[in-house]
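One structure below.
The other protein chains are all here in position, but one chain of the complex has been omitted.
Showing chain A:
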Amino acid sequence: MPSDPTILAFDTSAAHCAAALLSGGRIVAATAEEMGRGQAERLMPMIEEMLAGAGFAWRDLDAVAVGIGPGNFTGIRISVAAARGLALGLGVPAIGVSTLEAQAEGMARPCLSLADARRGMTYALVLGEDGPPVMTDAPDALRPEMPRAPMADPATLAPAMARIAAARLALGAPLPRPAPLYFRSADAAPPKDPAPVILP
């Protein structure tokens, strides 16, 4: 891995397609499009346009960073699957970065990062401490003394993800394959009608 790796980051965890390119230690391209649907069709062409505009090609990438949510399950999977395919195709690592980490990028630690989890719930992560992210219905009661990260903005999300991935690469820690951050288990109920009793 070069000391200043070229890293592509992208995210479709909400109603947008966002991407950024980090090279030579700075963001050399970034793009974000608001999009309610159609991310699966738009994501790769949008990245190709962005790369070409900055004079880069897919094979120039040293690593891929991808948003793993929390957010829209389908949207997260669109990017995570693409990132895992891209990493395999290029033979480079893929690095999953959560929205909670990305929106707090550059802030002094410790700080609190929150995201809407719908149905009256909020996702929360304390950065600078070791605990896992949680889902809560009372975010205001959570560490009121701490500064809070601003809510994610599609335009800054992907650049932050690229920088976080670069920092993780520099640490040389193991890089597990990116996996979506779901928090909720799949909505599924066991069948209603019980099977009959079987007699000999």
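Keep this in mind: a residue touches a chain if its C-beta (ideal position, glycine included) is under 8 Å from a C-beta of that chain, and two chains touch if they have at least 3 such contacts; residues count from 1.
In this text, contacts and distances are computed from a predicted model.
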Complex member absent from the view - protein name from UniProt, among "Recombination protein RecR", "Cell division ATP-binding protein FtsE", "Sarcosine oxidase subunit alpha" or "tRNA N6-adenosine threonylcarbamoyltransferase": "tRNA N6-adenosine threonylcarbamoyltransferase"
Candidates A:9, A:29, A:63 or A:82 - the one touching the absent chain: A:82
Touch residues of chain A, complete complex, unshown partner: 40-45, 48, 58-59, 73-74, 77-91, 177, 179-180, 182, 186-191, 195-200
